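Okay, so here's the structure we're looking at.
Only one protein chain is missing; all other protein chains are in place.
Which chain is which? They are A and B, in the order written, and residues in each are numbered from 1.
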Amino acid sequence: MRGKVAIIGYAQSYHQGNMPMTREDMVFEVAKGAAEMAGITREDLDTVINASNDYLDGRTISELFLVMPMGAYLRDYTKVEMDGAFAMFYGMLKILSGTHDIALIVANTQGSTFNPHQISTYMLDPTFDRQIGVLNDVSMAAIQARMYMNKYSVSEDEVAIVSLKNLGNAAKNPHAHRRMPGITIEEVLNSKLLYDPIRELTMSPISDGACAVVLATEKKARELSDNPVWIEGVGSSQDSYIRNRNLYHLEGLEKAAKRAYQMADIKNQFAELDLAEVSERYAYEELMIYEALGFCEKGKGGTLIDSCATFKDGQLPVNPSGGALSADPITATGLIRVVEAVMQIRGEAGACQLPGVWRALAHGQTGVCAQSNIVYILGGEY
Amino acid sequence: MAKKERKETIAVDGIWPVGSYSYKAPELYKELLEGFKQKRIIGSLCTGCGMVYVPPRNICGRCWRKIDTRASVSDVGTVRTFTISPEMKRGRTKILGVDPVEAGWLKEGERLIMVYVNFDGTNSNYTTILMNSKPEDVHIGMRVRAVWKEQPEGKLSDLVGVEPIK
Partner (left out) sequence: MWRNVAVIGVGQTKHGIRREVNVAEMIGEAAWKAIEDAELAPEEIDAIAIGNMQGFGGICQAELWSGDWFGAPGKPLLRIATGGTTGGSVAQCAIYQVASGMFDVALAIGFEKHSDSKEPGATMGLAHVGLANFFHLLACGLDFKTSLAWGGGVGAAAGVSGYQAANYMHRSGCKIEHLDMVAAKSRSNAAKNEYAHLQWPNCTVDYIANHPRFGEIVAYPLRLGHICPASDGASAIIVAAEERARSAERPAWVRGLASCADEENQMAENAQGVAVTDSSEQIQCKIAATKAYSMAGIKNPREEIDVAEIYQPFPHQELIYSERLQLFDDGKAWIPLEEGETQIDGRLPIDPSGGVLSTNAIGSSAMQRVAECALQIMGKAGQHQVPKDVKNAVAHGWGGSTNFTVVTILGDTPRLRR
């Protein structure tokens, strides 16, 4: 890379099902919160990038009325209409170009505005898939889950353990929407069946939430922060549409991860990563994510979760914050994973804090069945 | 330019009745409407930069802070810009599927004069209708006064429009 980029400030909302706040106020709070932590004023913002979606917000040009609360008045400004983790990538590109020193990234969605699962039908091929009338992101997830579980003999129990782990972890996360301390596997397996085998507790909740980070050049980071978190590697890839790719594996994520690992010079995930925050919209997805990230061989995701290696006290904890299963404000979800990883590295993760975290992986996704993915390797100061 | 022979693709019609949106609004507007009931206009004043916003706004983007001061606003102001509709005719246009002349919302031959009014002492434009004036007479800089409903109900329609000050 042509230089180093650091995260020097962050903020996230208290994600919930129906926030008693307009999206304007929600965005204002996280944007200001991140800037305050970074120790910067509005005038320091060289560029502001929003991640929100017109369809989800019910407003064409969804960011139009968010310019002012985001602090973007008379500033360089744009919107990435994908998961917020991709917006952060654009911020990184602008900083590496040498034209901007400080970037504010703000991601927001209020799922209570419109059911995002219904919006997912708009993502489908309009000439054929949509006409069938049965596909949406949940039924597609069910199809993929069934394919994966069948091919690799993964049981529903193994899938349910992911929910057990993540919703249990979330119990200690004050920002999480769905916190279920003492959750049992029976509760997960008996939760409302949506599209077999997807159940309410093996699917992310519909959340209102927002999140913001401040990026800076190395020079500015050292001036402003005692505790910068460096972006050591990043990789992203868009895969083919659902019908044109192999659904047994998350190949796009695998490509993205390889690019990130190469950039950060990671050769042994278990040895070199202290934790991973991934965007698992569905419990089965986390097992597939393990495989794509190279945490285990193809088809061995179930075995990995059984080994407890990805639990909080395991060798490579995944989603100590609770992950997307605990809060999924769609366009903010991936950026929240970045923030949770940053909090762990800086030692600011409160009750969720794990010991000795220096390097973490964060993942964001966009599109049905995780079609487009981005992976970051984040590292603290020595 | 000659019209090319066009081949049509197969048309795939679609209406997807996916449901309705649920937006959120701040409680701020209630204050405006309570003021309207008393034939008063309320604005919000940012103590950082001194901007007075009408209708009231709860965040000042210039200062990047919340606005919690209110100001009572004059109901006399200046026309900052305007546009004039063509003559409304039955069958000319439909708005939200309804013919406005047919429905009695507008009169045949009526021309709507729509204006942005900058009420004195504010930094905003308020969008409304200019009444009791001919289209030829409206001009930027025209001084106007608010026209209130006889019996205001605490609705936006209490402020019927503005009229020129003689």
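Here is the rule we go by: contacts are C-beta pairs under 8 Å (C-beta built on N, C-alpha and C of every residue); 3 or more make two chains touch, one makes a residue touch a chain.
What you are looking at is a predicted structure, and each value in this text was computed from that prediction instead of being measured.
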For the chain not depicted, the shown chains it touches: A, B
Residue, one of A:R59, A:K220, A:R281 or A:R337, that touches the chain absent here: A:R59
Of A:Q12, A:S112 or A:S236, the residue in touch with the unshown chain: A:S236
Residues from chain A at the interface with the omitted partner, ascending: 1-2, 22-24, 48, 53-55, 58-61, 63-68, 72-82, 86, 89-90, 92-94, 96-99, 119-120, 122-127, 235-241, 244-245, 252, 255-256, 259, 366-368, 371-372, 374
Contacts of chain B with the absent chain, listed as residue ranges: 1, 6-9, 11, 14, 21, 23, 25-26, 28-29, 32-33, 43-44, 51-58, 61-62, 80-86, 95, 100, 105-106, 112, 114-116, 118, 122-129, 135, 139-141, 153-158, 160-161
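In the analysis below, only the chains that are shown with their structure count from here on.
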In the complex with chain B, residue positions of chain A that touch it: 21-25, 28, 32, 42, 58, 67-69, 71-73, 110, 112-115, 118-119, 121-122, 126-127, 130-131
Chain B - residues contacting chain A, complex: 12, 14, 16, 18-19, 21-26, 58-62, 64, 66
